[in-house]
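== chain A ==
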Amino acid sequence: MDVLRGTLIIALKDLRVELRSKEVINAALSFALVILLLFSFAFDPSAEETREIAGGLLWLVFIFAGILVLNRSFARETVNDCLDGLVASPLSGAPILLGKAVSNTVLLLVLELVTLPIFGIFYNVRWTVGLGWLLLVLLLGTWGLTVVGTLFSALTVNVSLREAMLPLLVFPITLPILMAAVQLTTTLFSGEPIAPDMIWLRVLIGCDIIFTVLAGALVESVLVG
Partner candidate 1 sequence: MEENFKWLWYAFSAAWVLVVAYLFSLGRRESKLRDELESLKSMIEERQRK
Partner candidate 2 sequence: MKNRSSAILAAVSGVMLVITLYLTFLWVPMERTMGVVQRIFYFHVPPFFVASLAILAGLVASIRFLITRDYRFDDLAVSAIEVGWVFDSINLVMGPFWARPVWGIWWTWDARLTSAFVLWLMFAGYLILRRAVADPSARAVMCSVVVIFQAVGGVIVYMANRWWRTQHPQPVMAGGQGSGLDPRMWYVFLFSLATMLVLFGALLQIRRRLERLRREIDGLRRTVHSEA
């Protein structure tokens, strides 16, 4: 399928560009560590209550550091009219969006998988129990945030105050994804079974599907006008 091939081409291109300089991933990782430090002042890492909100704290780290990655996604293309080149290419909007979303998801997952053990150490959280489920939650939650974030990155690429507009627009929309991810993560961290939270898993999957379809349908309007 052409869309699949196009997606793969774009995804690999973006990842290759990022791997060469590693600038975004380094910035995002450093920022994540700074946030963890700041949280240690706001909350006492040893307290029992902190463990109850651990899921929320972790995802806050992910989204604040992750927004740097998403912002860069299309901002990178404004240099040398690369964006015009992309739009003029035989690729339609969908593979461009999906390709960038895939590459962003990969980068964010790298960020998350590095941050997770550090978080576990700093806040004495056991994350190895139910690891399979946790990885699934990370993947589904990250994809949902990324597909919306990537589309809006394209949308805000020429807007002033782009860095502030992206979170302002993306987070209220993707709130259900965050809520579901936080709920599931907190349950997994506490070692309880995931069964009663299955509805949140369904919310995650449902949101992912809805937002992916919506983004795919609207990307042409965003890129071409």
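A word on the picks: all candidates are chains of the complex that A comes from, given by their letters.
Some notes on this structure:
Note that a residue touches a chain if its C-beta (ideal position, glycine included) is under 8 Å from a C-beta of that chain, and two chains touch if they have at least 3 such contacts; residues count from 1.
Note that this is a predicted model, so its numbers are computed, not measured.
Set chain A beside the options 1 or 2, and in this complex the one it touches turns out to be 2.
Those residues of chain A whose C-beta lies close enough to touch candidate 2 in the complex are 148, 151-152, 155-156, 158-161, 165, 168-169, 172-176, 179-180, 183, 199-200, 203, 206-207, 210-211, 214, 218, 221-222, 225.
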